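One chain of protein is taken out of this complex; the other chains stay put.
Letters A, B and C name the chains as they come in the text, with residue numbers starting at 1 for each one.
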Amino acid sequence: MTYQHKVQYYETDMMKITHHSNYVRWMEEMRVYFLEQIGAPMDMLESMGIVSPVIEVSCEYKGMTHFGDVVSITACLAEFNGVKMQVYYAMHDQNGALCCLAKSRHCFMKDGKIINMKKKYPEIYEKFLPHIGEDLEESQK
Amino acid sequence: MTYQHKVQYYETDMMKITHHSNYVRWMEEMRVYFLEQIGAPMDMLESMGIVSPVIEVSCEYKGMTHFGDVVSITACLAEFNGVKMQVYYAMHDQNGALCCLAKSRHCFMKDGKIINMKKKYPEIYEKFLPHIGEDLEESQK
Amino acid sequence: MTYQHKVQYYETDMMKITHHSNYVRWMEEMRVYFLEQIGAPMDMLESMGIVSPVIEVSCEYKGMTHFGDVVSITACLAEFNGVKMQVYYAMHDQNGALCCLAKSRHCFMKDGKIINMKKKYPEIYEKFLPHIGEDLEESQK
Partner (left out) sequence: MTYQHKVQYYETDMMKITHHSNYVRWMEEMRVYFLEQIGAPMDMLESMGIVSPVIEVSCEYKGMTHFGDVVSITACLAEFNGVKMQVYYAMHDQNGALCCLAKSRHCFMKDGKIINMKKKYPEIYEKFLPHIGEDLEESQK
């Protein structure tokens, strides 16, 4: 699944490139989009009292991006057993140059406790199911 | 009352100066500090269910600031009748150069409704009292 | 001219609304879009060594916005004499509710000095010309 983000002026820093912390935010934009696309939008989850905190995040910066660049973010659901979820991301600029490879790990919580989506909300888990184990290379096609 | 903020790298933009949106955030840092100093810290207010949304904000940028600059923010409680609050700010860099003059207006809300702090929480309102009508020039001394 | 911005999760704060500093950033997104639309994109200006710092900014918050809201930002070029530029903004959520009225003032600089676009770059100034004096109400239609 691919999502696009245009680099804003306020996302640049004095090195005249995108500040590296913004890629972590774009990963979140991508997840929000992904959840929307599969029919489990984050605001629906939150209205059910379910939040999805980030447990781990990592980015390898492969190239710089600049103000006005349109970054295509492709993501795949590398792993999700109902409890822990892992997402992989690849970001390319409008010229097809790879700028960032990233990963994030998440859980789902309700009332301050980690929950098993597969057991507690099988009807939501099912929406993730067809996407689990996706390959990033496949996802980019 | 004066509060200091050191300009961070991630607060700069490709013009190699502090991005103008950050001054609005520093105004908030100043208010948090002010509330702390007068004995009505924001986390105490929030634990009582009281929030203080921003109704209006304005900034006149008088000079640029750069990475590493230490900005002194002086603020005064220009007005507070228990319902609406107005705060004035003057920001200077470490060389004493004026960089920003700003204002903000706020109210206090509980359960989604505007409240009169003077009537509902006189003991908190009293903590603001000695500071109401302060002069920014005085405050800077 | 109207531009849309979807409220991101990272733009919210613990009041569960959009943090007020983000509206200042969206005003910038709008200006970038405006310059692009009239054929004077900011990266073109910057490649000519022209920057456009913000001199003044003000926001009246008329309503809250939340995660996932799609905010429509309408802007008009209230004033531009070649030296100082004033832009007005009106922001509405997807239900048509007014959430913010804002203004910003700018100048254009080259090599650290304020320039008169009308005299120095009449061919660029002409691109602004048809939009000067626009009415925000008109612009919103």
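Note that a residue touches a chain if its C-beta (ideal position, glycine included) is under 8 Å from a C-beta of that chain, and two chains touch if they have at least 3 such contacts.
Keep in mind it's a predicted model, so treat the numbers as computed, not measured.
A.B. asks: Tell me which residue among A:M44, A:M64, A:V83 or A:I132 touches the hidden chain in the full complex.
C.D. replies: A:M64
A.B. asks: Using the touch definition from the top, which of B:V32, B:M64 or B:V83 touches the missing chain?
C.D. replies: B:V32
A.B. asks: Could you tell me which of A:M15, A:M48 or A:V70 touches the chain that is not displayed?
C.D. replies: A:M15
A.B. asks: Using the touch definition from the top, which of A:R25, A:K118 or A:H131 touches the missing chain?
C.D. replies: Of these options, the touching residue for the absent chain is A:R25.
A.B. asks: List every residue of subunit B that touches the chain not included in the displayed model.
C.D. replies: 8-10, 25, 28-29, 32, 41-43, 46, 67-68
A.B. asks: In the full complex, which bits of subunit A touch the chain not displayed? Write them out.
C.D. replies: 14-15, 17, 20-22, 24-25, 28, 46, 51, 53-61, 64
A.B. asks: May I ask you to list the residues on subunit C that touch the chain which is not drawn?
C.D. replies: Touch with the absent chain occurs at residues 9-10, 12-14, 16-17, 19, 21, 67.
Convention: only the chains that are shown with their structure count from here on.
A.B. asks: For subunit A and subunit B, let me know how many angstrom lie between their CA-based centres, rounded off.
C.D. replies: Each chain reduced to its C-alpha mean, subunit A and subunit B end up 35 Å apart.
A.B. asks: List the centre-to-centre spacing of subunit B and subunit C in whole Å, with centres computed as mean CA coordinates.
C.D. replies: For subunit B versus subunit C, the centre distance works out to 24 Å.
A.B. asks: Going through subunit B residue by residue, note those that touch at least 2 other chains and give them in order.
C.D. replies: Within subunit B, the residues that touch at least two other chains are 14, 17, 21.
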